[in-house]
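Of the protein chains in this complex, all but one are displayed in their positions.
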Amino acid sequence: MPFIPHTANDTQEMLAVLEIDHLETLFEEVPPELLHPDQIDLPEPLGEMALARLMRERASQDERGLLCFTGGGAYEHHIPAAIWEIASRGEFYSAYTPYQAEASQGTLQVLYEYQTMMAGLTAMEVVNASLYDGATALGEAILMAVRAKPDCARRVLLPATLHPHYRQVVQTLLNGQEIEIVPLPFCNTGGHTVPESLHHHPARSFAALVIPQPNFFGILEEVHALTNWAHQQGGLVIGLVNPLSLGLLQPPGLWGDQGADIACGDGQPLGIPLSSGGPYFGFMGCKQAYLRQMPGRIAGRTKDKQGKEGFVLTLQAREQHIRRAKATSNICTNQGLMTVAATLYLSLLGPEGLHRTAAACHANTADLARQMQTVAGLSCLFDRPFFHEIVLQLPCPAPPILARLEQLGISGGIALAPYDGLLRDCLLVCATETRTPADNSRFAHTLKTLLAEEKGHGTSDF
Amino acid sequence: MPFIPHTANDTQEMLAVLEIDHLETLFEEVPPELLHPDQIDLPEPLGEMALARLMRERASQDERGLLCFTGGGAYEHHIPAAIWEIASRGEFYSAYTPYQAEASQGTLQVLYEYQTMMAGLTAMEVVNASLYDGATALGEAILMAVRAKPDCARRVLLPATLHPHYRQVVQTLLNGQEIEIVPLPFCNTGGHTVPESLHHHPARSFAALVIPQPNFFGILEEVHALTNWAHQQGGLVIGLVNPLSLGLLQPPGLWGDQGADIACGDGQPLGIPLSSGGPYFGFMGCKQAYLRQMPGRIAGRTKDKQGKEGFVLTLQAREQHIRRAKATSNICTNQGLMTVAATLYLSLLGPEGLHRTAAACHANTADLARQMQTVAGLSCLFDRPFFHEIVLQLPCPAPPILARLEQLGISGGIALAPYDGLLRDCLLVCATETRTPADNSRFAHTLKTLLAEEKGHGTSDF
Amino acid sequence: MEPLIFEWSRSQRHNSQHHPVGAAATENGAGSLEAALRPFLRQQPPPLPEVSELDVVRHFTRLSQQNFSVDTHFYPLGSCTMKYNPRICNTMAMLPGFLQRHPLSSTATGQGVMACLYELQEMLCNLTGMAAVSLTPMAGAQGEFAGVAMIRAYHQARGDGNRTEMLIPDAAHGTNPATATLCGFTVREIPTDGSGNVQLEALQAAVGPNTAGLMLTNPSTLGVFERHIRQIAQIIHAAGGLLYYDGANLNAIAGRIRPGDMGFDAIHLNVHKTFATPHGGGGPGAGPVGVAERLRPFLPVPMVGRQPTGSYIWLTEQECPQTIGRLSAFYGNIGVLIRAYAYLRLTGAAGMRRVADYATLNANYLMARLTQAGFQTAFPARRATHEFIITLKAEARQVGVTALDFAKRLLDYGFYAPTIYFPMLVPECLLIEPTETESKETLDRFVEAMIAIRQEAMSNPQWLRDAPHAIPVPGGGCSRLDDTLAARKPDLRWQPQP
Partner (left out) sequence: MEPLIFEWSRSQRHNSQHHPVGAAATENGAGSLEAALRPFLRQQPPPLPEVSELDVVRHFTRLSQQNFSVDTHFYPLGSCTMKYNPRICNTMAMLPGFLQRHPLSSTATGQGVMACLYELQEMLCNLTGMAAVSLTPMAGAQGEFAGVAMIRAYHQARGDGNRTEMLIPDAAHGTNPATATLCGFTVREIPTDGSGNVQLEALQAAVGPNTAGLMLTNPSTLGVFERHIRQIAQIIHAAGGLLYYDGANLNAIAGRIRPGDMGFDAIHLNVHKTFATPHGGGGPGAGPVGVAERLRPFLPVPMVGRQPTGSYIWLTEQECPQTIGRLSAFYGNIGVLIRAYAYLRLTGAAGMRRVADYATLNANYLMARLTQAGFQTAFPARRATHEFIITLKAEARQVGVTALDFAKRLLDYGFYAPTIYFPMLVPECLLIEPTETESKETLDRFVEAMIAIRQEAMSNPQWLRDAPHAIPVPGGGCSRLDDTLAARKPDLRWQPQP
């Protein structure tokens, strides 16, 4: 029997100890009408060999070797081989949440190191041991901010420059909480949230302002002005950041005069494979003052009976298994193994590697922007500083172009029309450090050709 | 610097301890004319990211997903995933030969378990810890037999049913040794070595008879008669076996009345990927009596100072690092990690799994033979019992057919003409447990179509 | 103790093999970033360690060895179902074709993975007896959130706006009440009776026009099967409420009993329990939700749909306008779901049934052996399901050793400890779940260890209170760690000595 070690003999001996004759008897307390008499309708079991053949076929169906210029919250980055060779080790991969600290020092020390690195990266005082993903981390951050600011209205300011999926997830998570989401418009030319446009939100009329940096369009927000303004109104600032960008960009802990109060985001860029969208991980850090409002697990350093240092999960009184209905969140299982990978990633790259990677991402996208602007009919939609992702204005709808690009081996970005009617014919593209100038020109040339064809069609249709 | 941890500061400090200023000074004892002044002409270094891209391109060039019916000494088998997930663990993979036994008990215990399993499988009394591959193992076995039989002529009987590459390797290895290789012909209809045909080799006229089972053509040799005959002549018997077949077939240790004296072969079928031909591993076992003639490393069980059991490399007095010019072989590094994989394989399959796998291989090939014989123009060349590999007689030369098959996604076997002029238009094929009846009929149907085309061509050419 | 990675750090130690090279990186590198970007740049490099690749490999390899895990130790952690995670499932999920796909690339490039997900939806429907399944929740607790949010949406859609109360048995897992609160409900606890069942009278008394529903685990976290489940369902449904199933314990019944047949309206499953996806030291998992027909419109998106042509598409807000919405930026923990899919294809229906049978056999056998050895179980009159509870209150009274002391001492014997102090209503409890993948010999060895520890407790209780003494990890591990100190003076990140 696959994965069940019992021999017929074992089963007999064990039943004998129980003084019963049949396995069925074990279910005697179950009302008989609930015992499903027949085989449930699942496909016949496969051996490992047949399964492997099936899965290899499925995976190779999806293996296109596309040249990837698509970002939008998930990015193709170089993932050092050592990461998954180590993170996949059985002792990490098949362990549970480290409830028994003494038998889980490895995992706990990694978490402590992870928290330290992420705290350094974001310039936040404390960081938790992960949440599900960037979008839910933002949702949790808002809940946390509202809890922390009982003197403010249960409202949160959410810029329209936020990733639309994140906005949707936040909406889902806040639905039961009577928290109002107040959308903030963005500047048509700059693609950013204009600080001056917020003046009609009075003090204490909101618990938090969310600042995505870079925002969904790749544009850099005026984080200092926004942060200072929100603080002046008595609200908290939640910085939503791409952790890789922090190799280069100012960390949320240093925004404005006092720094953001909560930082969160998606850890995918730190060594996590794209994998159709998950598993990734959410990270969250905050000022010390809000520590006991923070959701999620936290590892801490302590001492053992001999006075030696060691690690435990701590501050559990915030969590559901202790505080139950009054917990800071319902989260239990988080994305542990992904933080192991991220810790490996940050260790392997170090400050220099992270800086260079972020710089290369940006330089490659800048090069892509330059190359694209030489193509007739193409332009960059926004004129403000960006990081590593840009919106291209096409002379025609993007979806058919994207489909053609894909046939030609290029994953050409994200059509923005479905998200915002105003962004018709717009394409969100990025070139990470994995792209080369040659890749960029292949993209530009292919697009040029396609646009020319498209125009030809247009004319002949006319 | 990749993989060199020295900071500029470290280098300075270390040079200071040495009281020198430049790294170059370290080479001051080298005659200056030998110090290559310029960069040697190698490609520019790549970062890991660029390397990964290059290697993925190369690997995907070779990734054809061919349906494999090719055997001939290397077989596509199901490899349980657990094997390489564990064998690739750093502690196995990055360790050296376990010279310091106390710090290498893991590797040594695996070797001891490996030796036990292989001894059981082959029914030999002792087994070593691996040789390079099956062909060199055979070469070593012959050298060993000649050493062990100083009273016999330095001759060895080598059936023509042996894998031709093995014959070539043996030739290479024996070249310096003045050992004569006496080829034995095979039966045209049976594809085997006929015991009765050996009578003209008198007693002590050879040190060993090699018996490949199954032989290169997949045919089963008359191992009992051959073994008994050789022993009567005072020669040793070397059984060359496919270890997977021993899940089903009689082990060399039980051949004839006394059993083969030495067993060897290639371990590839036991969980080792095809990998274009290597790394595989050679195995060798023998009767206790010849233990001290055996080449290669051997792990043994012993006791520690506390009387606890533990493992060491033992009987090193046979080996080059002790015995030097008088060693049983020059082998030093062997194929350690492959034996770890094989031990995992044999543990996961167990006697039942190995038996079933061998039976499935054979049944699939039998099914293939049946299906092929329904194709007009195709027949099986030999009429004797076979295991898991057969020779098909085609009505036309095999190479162009093979090329066409490959284009159609089938790796269709091995053309035998290059090896033996008498086997013109012959194809050696096998269907392991990884093939299904549907795969077999796809092969048969494709071949049928190709032969029909070929015939069409033939006629039109006429 | 292994030093912290930061202690290995040396300024300027680089792994240049991971530095991007090439024109863009060098020519337009940090030095020459456009002037426009300058005001946004960080002044100080982030304080990350500067270590070599070898340092990293050694450090984290050694840390890994300082863990217990299913791959190395028996891990009878009740409620967590720590069973063997077949390596093939991992290997397959790590195939480059699956790993490399961008979530926003077209469905044309994702038919392989979507086929797996679609079939997984179907299989889970069949296995649980529910009408439809959404795979998107990223763990059990998020599955619960989705389920409870659907219940809320259902009542709202019917204009039934006063159903503000969620009923939850006192034995429930903490995520149940936490989730109910998060969804805006008030939690009302329902007591458990002496044999581990929900007190029906109390339940009957609690229901009313405010009742949104009841959240239940069955088998419960007390390790018994709730026999009155059909009555309970009737009571709740009669009151206009819905029944939520916490599927964390499905391993006990999968393939034999279906939550749908018990009358549940919404359920979540823990693939990282029942379907052998690895726990990863605390995730990632996945918590698919299933619903009865009437909740179908509210399922979280995206889901995978199949077109008449046979090709797969994502179902989103467009196709499901009443959905409770999205729960993650993309599609949930796809890689984890692939592992679960692979596992289910390996077992099939017969295999799942065997899982339930042998998980139950192992638990009952272990319970019987421990009972024979003199341990006291929480519900001696009941059959265990896949887990059961031992209470050490007698030992605590007698010699003053606690469940915690027992747990710590087990570590010395090379066994991970069972869950302790949960469920809260049983004093000094150990919740023990052996799972079906453990052999009789392992259970027997565990019994021997328990007996030995009990003897130690009697003869030298201090020895237990001081445990662990020598955990079998390299270097012998640490002794008991001070949780109170950790919480009192939180030290949550390393800081360089000034």
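Which chain is which? They are A, B and C, in the order written, and residues in each are numbered from 1.
By our rule, contacts are C-beta pairs under 8 Å (C-beta built on N, C-alpha and C of every residue); 3 or more make two chains touch, one makes a residue touch a chain.
Fair warning: this is a prediction, and the values are worked out from it, not measured in the lab.
Peer 1: Could you tell me which displayed chains border the chain that was left out of the figure?
Peer 2: Across the whole assembly, the hidden chain touches A, B, C.
Peer 1: With the missing chain put back, one of B:Ala129, B:Met372, B:Leu392 or B:Cys426 would touch it. Which one?
Peer 2: Checking each option in B:Ala129, B:Met372, B:Leu392 or B:Cys426, the one touching the absent chain turns out to be B:Ala129.
Peer 1: I need the residue numbers on subunit C that touch the omitted chain, in ascending order.
Peer 2: 8, 10, 13, 17, 52-55, 57-58, 61-62, 65, 70-73, 84, 86-88, 95-96, 346, 437-439, 441, 472-476
Peer 1: Which positions on subunit A touch the chain that was left off?
Peer 2: Touching the missing chain: residues 1-5, 7-10, 46-50, 56, 80-82, 85-86, 90-91.
Operating definition for what follows: only the chains that are shown with their structure count from here on.
Peer 1: Count the C-beta contact pairs for A-C and for B-C, then tell me which is higher.
Peer 2: A-C
Peer 1: How many angstrom lie between the CA centroids of subunit A and subunit B, rounded to a whole number?
Peer 2: 48
Peer 1: Could you put a whole-Å number on the gap between the CA centroids of subunit A and subunit C?
Peer 2: 20
Peer 1: When the C-alpha atoms of subunit B and subunit C are each averaged to a single point, how far apart are the two points in Å?
Peer 2: Between these chains, centre-to-centre, one finds 45 Å.
Peer 1: Which residues belonging to subunit A are in contact with no fewer than two other chains?
Peer 2: 47-48, 52, 56, 60, 78, 80, 86, 88-90, 433
Peer 1: Which residue numbers or ranges of subunit C touch two or more of the other chains?
Peer 2: Within subunit C, residues 12-15, 18-20, 22, 51, 53, 55, 57, 61, 86, 88, 90-92, 96 contact more than one other chain.
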